[in-house]
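Here's a structure for you.
With one protein chain removed, the remaining protein chains of the complex are shown where they sit.
A and B are the chain letters, set down in written order, and residue numbers restart from 1 in every chain.
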Amino acid sequence: MPTGEIKLEESYSKLIVRKVAFILIGVGGLVVLALLASTLGTYNLGVKEVAHSVAHRVFPFAGFQSTEVIDTVMWKLRLPRIILAVLSGAGLALAGAVMQGAMRNPLVSPFTVGVSAGAAFGASIAIVLGVKFIGATGTGIIIVNAFVFGLLTVLVVASLSSRKGMKPESVILAGIATNYFFSAATSALQYIATDEQLSEVVHWTFGSLGKATWENITIVTIILLLSIVPLMKYSWDLNTMAQGDEVATSLGANVGRVRGICLTLSSLIAAVIIAFTGIIGFVGLVAPHITRMLVGTDHRFLLPASCLTGAILLLAADTIGRTIVSPIIIPVGIIVSFVGVPLFIYLLLMQRRGYWS
Amino acid sequence: MKVEVNRVCFSYGNSAVLNGVDLGVECGKVVSIVGPNGSGKSTLLKCMDKILKPQKGVILVDGKDIGRLQQKELARFLGYVPQSGNSPFPSTVFEVVLMGRRPHTNWSVSSRDKEIVSRALEEMGLEGMALRYFNELSGGEKQKVLLARALAQEPEVLLLDEPTSALDLRHQLEVMNLISSMVRKNGISAVMAIHDLNLASRYSDWIILLKKGLICAAGEPAAVLLEENIRNVYGVETIINHNSGKPHIIPVDPC
Partner (left out) sequence: MNLKKTALVLLAVILASSLLIAGCTNEEKVLEKEGEVLENKEKTPETITVTDQEGREVTVPKEINRIVALGGPALRDVAILGAADKLVGTDLQSTSGNYFCVQAYPQIMDLPIVGTFNEPNIEAILELQPDLVLVSAAYTNADDVQGPTGIPTVALMGPQCDIRRYDDTYESLRIAGKLLGLEDRAEWLITYAEDKLNPIREITSKIPEEEKPKVYALVVHGINGTLAYAPLEWAGGYNVAKDFVISQDLWSARDIDPEKVLEWAPDVIIFGGSGGSTFADVLKAHPGLEATKAAKEGRIYQIFGPNFYHDLIQLVTETEYLAKLLHPDKFQDLDVEKEGNKMFKEVYGVDDLYNKVEEVRGLELYHWD
């Protein structure tokens, strides 16, 4: 074998090793951040108290002591919040990366097909008109409404664009129309709302992790796990689809089916997250781009790495948001852009000229 | 017959593009499809790779009906080279060529896959740019990368859609020479939709002349590239020169 060839394969392998290394570092970073976040908060807890509180539930027979209040702070407030931040960040970033790959468009996000507009509408009709689904009670009312209407928009977009063969342009256009429609409907509801209802609707749209409970976390986890496996399997197809539908078909991809399933799953993930957190923007759109600049465009690495980027971003943002002007919590939807944009701009400036061509 | 196209008809909505085309591609041969704009050259290629589904007719590949084959199976047999390849996301050259291994893999990339990609890049003379971004390359270099990708598929037939339209004189000849040598060395066949009649004449074993979705003439270059045929199909007066052994078309005037 000529030496030139070996060098080539080696260079590529080295590149792969770098990507894997990035991912491992990312995992490590996320763990460290999570540990740090668990010690930070309004209620003053030392590292020892935090550790004991965690240990005495995880290792009940090892004799660790903790008080009820500390346990409540850790197990009812901080840990669920941290976990929801990680799951939401990962989910939104994954959904965004998948959407961008499936639509072959760097400007789409999980909200492009209208999931956020639909969810906001669902929340609004619950708050302003009291319209709810049978069996839903209390906080569940808004959650179920937001989820159902979020998914409804996907159905609308999917049925509209499947007549046009699921071409990216038709999906995006249908999404724009749906977005405007539901936004207008939500605005109409806001117009007739009372002062209190209005502030509740607006507050909901800010995006916050205040509703983190173990129940909610379980639901999000299940949906994420169910979706992540089929999406990762489409990594190669997403790679080839970047070169065009025709090329992708010629390389063996069933483009229409891949696009449809990617759309559905990423919207499902987005809808379930929005239902619990309200609207958190930025992560779905920009986290995949940040990730691309670090590990490249091969979806086999881009998808898992995007999850990490999104998780780290959202966890960092929420931790800052709940400590910086404690005891006021600045909604994470507001903070995450302030945290993420400087990073994004920095990476943009560091890119080589030929990057965007 | 590596590929057989039998009475294929294709329409986009109400406009008919192919009106019953028959075509046969033999082993180790270069077949050119020529004809004016809108005659159906690209469409025919896309039907052959199951990118478009013809309303009528059957296409056989190694004797098998492609309508019954999975896209992935077909991709191990037919390598499609598009006219251009721009992606909104920056990929390296190596990654682009690596996509050619997709029909053979589900997830992981084996060392054999990497070997094949390296070899394809070397054959195209692209080793130096393996880790550069695809979007940074010149038109000629990009075309070679797309060719390398099709090669990496280890196909038995190459389908090339206007491989030289966007290239300068030198790159046109380089690319055509590469295609010829691939056909000769690896024993694969090539079907090209091509504009340039002289390139078709010089490099093809067989030429199909399309007019409005029907085959006007088919045969060796000297048999097809005749002044009456060109007048009939293109509406152009030409002088055909046989000095180099193959027909060389010198355009004179539209009729």
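The rule we apply is simple: contacts are C-beta pairs under 8 Å (C-beta built on N, C-alpha and C of every residue); 3 or more make two chains touch, one makes a residue touch a chain.
Owing to the predicted nature of the structure, the values given are computational and were not obtained by experimental measurement.
Peer 1: Going by the stated contact criterion, tell me the shown chains that border the hidden chain.
Peer 2: Contacts of the omitted chain with visible chains: A.
Peer 1: One chain is left out of this view; which of A:Leu8, A:Ala212 or A:Leu238 touches it in the full complex?
Peer 2: With A:Leu8, A:Ala212 or A:Leu238 as choices, the missing chain is touched by A:Ala212.
Peer 1: Tell me which residue among A:Ser13, A:Gln65, A:Thr139 or A:Gln351 touches the hidden chain in the full complex.
Peer 2: That would be A:Thr139, which touches the missing chain.
Peer 1: Just checking the interface: what residues of subunit A touch the absent partner chain?
Peer 2: Contacting residues on subunit A, toward the hidden partner: 41-44, 68-69, 71-73, 76-78, 80, 127, 137-139, 191-197, 199-203, 208, 210-213, 322, 326-331.
The rule we apply is simple: only the chains that are shown with their structure count from here on.
Peer 1: Averaged over CA atoms, how far is the centre of subunit A from the centre of subunit B? Could you give it in whole Å?
Peer 2: Computed from C-alpha means, the inter-chain centre distance equals 42 Å.
Peer 1: Which residues, counting only subunit B, touch subunit A once they are in their complex?
Peer 2: Those residues of subunit B that touch subunit A are 46, 49-51, 70-76, 78-80, 82, 85-92, 94-96, 99-100, 102-103, 105-107, 111, 114-115, 117-119, 121-122, 127, 130-133, 135-136, 153, 159.
Peer 1: Okay, in this complex, where on subunit A does subunit B touch?
Peer 2: 1-2, 4-5, 8-9, 11-13, 15, 100-101, 104-106, 233, 235-237, 239-240, 242-244, 246-247, 249-254, 292, 296-298, 300, 352-357
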